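Note that one protein chain of the assembly has been removed; the remaining protein chains are unaltered in position.
And then subunit A:
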Amino acid sequence: MPATSRTYWLTTPCRLRRQDDSIRVERDGHPPTFLPIEDVRDIIAAAEVDLNTSMMSLLNKHRIQIHILGYYGDYAGSFLPAETAVSGTVALNQMRLASDDEHALPIARALIDNAAFNIRWVIDRKLLTRSYGVLKESIAEATTREQLMAAEGNFRRSAWEVLDTRLPDWLQLDGRSRRPPRNAGNAVISYINGILYARILSALRLTPLHTGIAFLHATMQRHRHSLALDLAEVFKPLFAERILIRLANRRQLKPQHFDINTNQAMLSESGRKLIVQTVRDDLAETVKHRTLGRNVSYDELIYLDALALTRTCLEGSTYTPFRVWW
């Protein structure tokens, strides 16, 4: 990924206009700011944003994607530039691999195994040892994607129970709930997962992979980019659960960061800002890569994982999904 460009996060309502070859950002009560187009890799709009056609064509020309998060912090959609990284060979092979269980199941199994490994690394190695053993056994026996997903679900449930022991009462998940999240802890996890989904989609769009063809998630189940859901499995714990634990331990999350009603919870404006900033800083965090021999950001790890999957589709190499190594 080009180091010269970056992701822009919009956290206050604004209007984006085109002025020559720059983006002009207009906010109420502020003088306009300008973003040089070469500096933008993608935009994540976590607040209301106004766009027009000339803006869209500028974004398209420079292959910039814009991801939109809805009122509840859920992923609401993206503007994706016209497909440019197309490779028929990759798409064909990807389809061949995904539609044949003999090839798809090992990939799905590796995704679940490494996701569980990462969850265990984030939450608690000791308390999750047994559940991880059980998971390993059941995914080895599983012969369908549904069985794999079920095994993963069981592991996740025990992981969330352990997670609750590390959180203060008011942030405990009490079982995962989405659309809408029922309590504060769930609201944080949902929100981070939404952002992550958008990031993964961005990375996938830089490779010739087809985002609709997945190895673990059923390809036609939802009108979503299923492949992004696949990759999200291994990256979610690195961000969602980890950030929740950290913010709770540091007492950075306060009740005023949430709007809580009887049966649902969402982040307030200040809560969203806190989470977006934390995620953004975490994405920029770097770690020394073992084979590339240089520092790569967490954000780049997502792209490298997408490249590894491309390699599997193009050359038939074994795909090892991201697994925390540090």
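The rule is simple: contacts are C-beta pairs under 8 Å (C-beta built on N, C-alpha and C of every residue); 3 or more make two chains touch, one makes a residue touch a chain; residues count from 1.
Please note the rule applied: contacts and distances are computed from a predicted model.
Participant: Just go with whichever of "Probable DNA metabolism protein", "Transporter", "Multiple sugar transport system substrate-binding protein" or "PD-(D/E)XK nuclease superfamily protein" UniProt uses as the name of the absent chain.
Facilitator: Matching "Probable DNA metabolism protein", "Transporter", "Multiple sugar transport system substrate-binding protein" or "PD-(D/E)XK nuclease superfamily protein" to the record, the invisible chain is "PD-(D/E)XK nuclease superfamily protein".
Participant: Looking at A:R63, A:K136, A:R178 or A:R224, which makes contact with the chain not pictured?
Facilitator: Of the listed residues, the one touching the omitted chain is A:R63.
Participant: Among A:P208, A:P237 or A:G271, exactly one should touch the missing chain; which is it?
Facilitator: Answer from the full complex: A:P208 touches the omitted chain.
Participant: Could I get the residues of subunit A that touch the absent chain, sorted low to high?
Facilitator: Residues 1-4, 63, 84-90, 206-208, 289, 291-292, 303-304, 307-308, 310-311, 314-315, 317, 320 of subunit A touch the chain absent from view.
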